[in-house]
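Complex shown without one protein chain; remaining protein chains in place.
Chain lettering (A and B) follows the sequence in which the chains are written, and residue indices restart at 1 in each chain.
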């Protein structure tokens, strides 16, 4: 499976669109940003994870930058959010759903592209997760928030699981559209359950529980 | 036009010096920093944009790092600000003017170098802007502020315009010193007008106007 496969490209562009909408909506919601700020934050959220991945695997210039399709999809998602997003700014659900969609799709495509570049098994899993959380982490750093990957309910864990499914499927020769979609749905489902029930990964032993609601 | 052209080098070193002064003055103004902090922030502001650009175009090691002239100019600007800057720390105008100068020069040289490395038209425009705003964005992230590119009056737009002028001039075969200076002056003029009259890029529709002065 090459990086030019229609499957990988379609999933990757889908994740790019979801993250662009999410990043731009976050920009409108958390800060007083103009059209440039919204566009910048949407594109950083959408393209940042793939750029970090491509630095790690030495696939420079980054595909998400040199391929105009990613730029157009990321810009389009950001502008759509800019024009229509103000009706949604009091609703946190669309932002969370779009973030979970981007997370799931990028975990799959990130791990898949890493495998194409011949990295080790563990590295491919980690790179899937980095691709998935990288854009959102840059978004949060730029808007002055502690990144969601550090603080939120089951954020990195579903991405790591999806990437693991991809790597195992690849190593056993069964990777294809069904496996990719199953991995993405697994990630999306766990993430949405975590959001719905405020599930957290284990906290350090001995931590006072009253820290949970300061 | 190669990256070794005297024109590109002179403009690039000029932008480096302006951003080094700006970054170091910002460091003195916003935080209680010692000489290392001032030097670090000056050099990050001056060299950061070019380093990000060189990662994107796979021109590693970054020119602004491996070429000692950039290091010396960036360090000299930072140290000058450290020694003489305390007299200016209550004046925001020099910081803004230096920032606009660095922004303008780097938009031109960033787009020009990107073209030399054969990137697409749209990518060259974006890389000009990234070169221009990258160092200041790192400066703001390191000092805990929301980056000026996300919040300020007409910051990225003049950089994008200057880069567009460079790319159009290059594609039509008229790029040279006059076109480069015209592009930089265009960016500088729009930026300073934006600062003077608090002009902003368009805000999202439906946004309450009382957000403007919280």
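Operating definition for what follows: a contact is a pair of C-beta atoms (placed from the backbone, for glycine too) under 8 Å apart; a residue touches a chain by one contact, two chains touch by 3 or more.
In this text, all values refer to a predicted model and were calculated from it rather than measured experimentally.
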*Which of A:20, A:57 or A:163 touches the chain that is not shown?*
A:57
_Residue of B:83, B:177 or B:199 touching the missing chain in the full complex_ = B:83
*asked:* From the list A:155, A:175 or A:188, pick the residue that touches the absent chain.
replied: A:155
*On chain A, what residues meet the omitted chain?*
55-58, 60, 119-120, 122-123, 126, 137, 141, 144-147, 149-151, 155-157, 200-207, 211-212, 214
_By the contact criterion defined above, which parts of chain B meet the unshown chain? Give residue numbers in ascending order._
27-28, 31-38, 40-41, 51, 55, 60-62, 65-66, 68, 71, 82-83, 85-87, 141-144
